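This structure is in structure tokens; I'll ask about it shortly.
A single protein chain has been omitted; all remaining protein chains appear in their positions.
== chain A ==
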Amino acid sequence: MEKQPTRTFTIREGNDSIVAQKANKGKSIIVDVDARGLKSKYAPFMDIDGELLFSVVPALIMVRVLRRFLDLPTRLPRVSQALGWIWVPMAVLFVADQIFRFHTKLLDDGYRLFAYTVGVLVLAALRHYRPARTVLLAALPYVLYLAIELMLTAGGIKLGKKYDDIVNNSEGFALLWLFTFFLIARSQKKTLEKERLEREAEEQERQRIAAQNVELERLVAERTSALTRQAEELRETLTELKTTQAQLVQSEKMASLGELTAGIAHEIQNPLNFVNNFSEVSVELLHELQEGPLQQLPDAEKTYANELLTDLVQNLQKITTHGKRADSIVKGMLEHSRASSGERRPTDLNALADEYLRLSYHGLRAKDKSFNATLTTDFDPGLSPVSVVSQEVGRVLLNMFTNAFYAVQQRQKLGQPGYAPEVRVSTHQRAEEVEIRVRDNGTGMPDSVKAKVFQPFFTTKPTGEGTGLGLSLSHDIIVKGHGGTLQVDSCLGQYTEFIITLPI
């Protein structure tokens, strides 16, 4: 190999980089010695300023590190994009160098400084992000060092050996500083990242809880409305149960009273029969006495004896009369225990009610010609036939009508002006039963009477006029005999209404 004359050979000391440059026949050998070690780059085929080319590598690395470390694409997307063009100034310089052949180290260092300054500016732009601030703090001394070095080189200022050492040491210090703080920044970033993740998890948790709260609120509202509905239903059921209970107690009371009444009647019947029979037979005996042995007496005695006998017969007849009266009461009582004799047949209750209404009205008119009342009938034409013992239900109706006429008659006697007695009977078809209402605008009754009206022997009529068994028997017939209900509604001085329901 032919020995080439040395065109340029510079050993630069005063900083820790020694650059040996030798150019020969379009070939150049670049020796770069610095604190990081010795790199030898050999570009034998092209006569270009390779160092400038290579200085792009740390710049690109820096860009990459910045992007990765600071999440530039998300934090500063446009800056991140712009950083992708960091090689362009270098390329421009390189082309310029190729054309003008500056052959100077300044280009290289300048570009590096430029790149690092850009990095510092990016960091400064992100100074609110703590790791970025730390990296800025880390990088600043080194960039400052590079700037000073460049100024020194550019100014061609030679420092004394003492200052050279300081500069050399400060580079090492700056690098150490750079790495240390970079590591700190990394740990800061990790911490921040961890915090961020925790915050995110917390946020997610919070959102989940919020969603759960909403769901819970909805469930609570749903449950509350369901409970309210249930409570309402329960209240209704309770009211219904109470009513049913009251009715049951009432009918049970009536039933036991009916049984008691029948039992008493049975017990009374036999002695009463004896009373009646003996009084009757005594009358017979007295007649016999009068016709037989008495005729033997002297006339004076006979008259006296006859008087006594007449009185005795009269007394015995009184006993018989009242005995018979008691007997008819006992028979009424026994009706309570009497098994229904009639047969159940489908009956048109409209016709039955009409028949008995007229019957009782004319019965009353026969006794009291002056009595008059309006009879109003309101029969449901769609009333289905009900299977009943028609004589029994007829008896109940007769009882109702008789009571109604009695009540209007009593009110009429009060002589209220403008009073028009009215007895109204109406029938109604219900879902599973038939309803008969007998209403009069008579004297009505107070609650105390209403409460006892179905009890045997309870009557408001004067002694001898009513036995007090009519309504208690009616109750028996409707409730026990036919499985229906018998209720009363009344307002004192205004009206009384009996409501009979019979199951279809």
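Here is the rule we go by: a residue touches a chain if its C-beta (ideal position, glycine included) is under 8 Å from a C-beta of that chain, and two chains touch if they have at least 3 such contacts; residues count from 1.
Definition applied: contacts and distances are computed from a predicted model.
Between the names "Multidrug ABC transporter ATP-binding protein", "Response regulator receiver domain-containing protein", "Paraquat-inducible protein A" or "Tryptophan synthase beta chain", the one given in UniProt for the chain missing from this structure view is "Response regulator receiver domain-containing protein". Considering the full assembly, A:N273 is the residue among A:Q81, A:N169 or A:N273 that touches the omitted chain. Within the complete assembly, A:V281 is the residue of A:V281, A:L308, A:A420 or A:A451 that touches the hidden chain.
Although one chain is not displayed, its contacts with chain A can still be listed: residues 266, 269-270, 272-274, 276-278, 281, 284-285, 288, 327, 331, 334-335, 337-339, 341.
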